[in-house]
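One protein chain omitted, others in place.
For subunit A:
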């Protein structure tokens, strides 16, 4: 289990990264914390010709409050964001979900944006991005563009990022006094989620987002439902996610979890 051969570029600026991506496109991969990509390399599921290390670029290491959003740079590690003093107040959902990402020993290195780039369907940060309706900030040598969360995830480990684009950061909206809830079921704490759910009270009712079931984290907005109407909505949603059987859990168990956890979390945020 050793990585294939690649050139290694230690970028000192965003310009270095963009140039490397422009030259090598799909043969280049951006290396941030390495907690997903290095495992993919060791297992030879990825075979890039060039790795571009972005972790020595200071401007990508920032967490910034910009108006009613928080912008998190590509070099911000999961542990950095967990230690950010404003996290619980500005991004309470992220504060709930982040301790479920991997283990302390991987959060110390792994980045927020790296987890989004990897786009594992059961990962917590993609789920939080979709639940919050955040945006991914992409950039190549010619232009910058912003992609909303639901358009960013294109499939299992597939995103809307073009080969020559760097995820420069993400922007997450700050919702004042947001009522949020998060729960996850996994074999062990730190394992990938069998089902992870996030709920948030929104002006028109409630939003439930689910990871670990469909190919991409999926959110659904509902008016304030109660009783059997809520049960029906949850049941329909659970089926629409298209759960499949795998070695970790059956499709039926996953649907059960969506219905049960969904109901609990909606109750929590609407209380």
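Definition applied: a contact is a pair of C-beta atoms (placed from the backbone, for glycine too) under 8 Å apart; a residue touches a chain by one contact, two chains touch by 3 or more; residues count from 1.
Methods note: contacts and distances are computed from a predicted model.
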Hidden subunit of the complex - UniProt protein name among "Putative membrane-anchored protein", "(2Fe-2S)-binding protein", "Phenylalanine--tRNA ligase alpha subunit" or "Phosphate transport system permease protein"
"(2Fe-2S)-binding protein"
Of A:106, A:141 or A:220, the residue touching the omitted chain is A:106
Note that subunit A touches the chain not displayed via residues 1-13, 16, 31, 34-35, 38-39, 41-43, 49, 51, 53, 55, 77, 79, 102-106, 108-109, 188-190
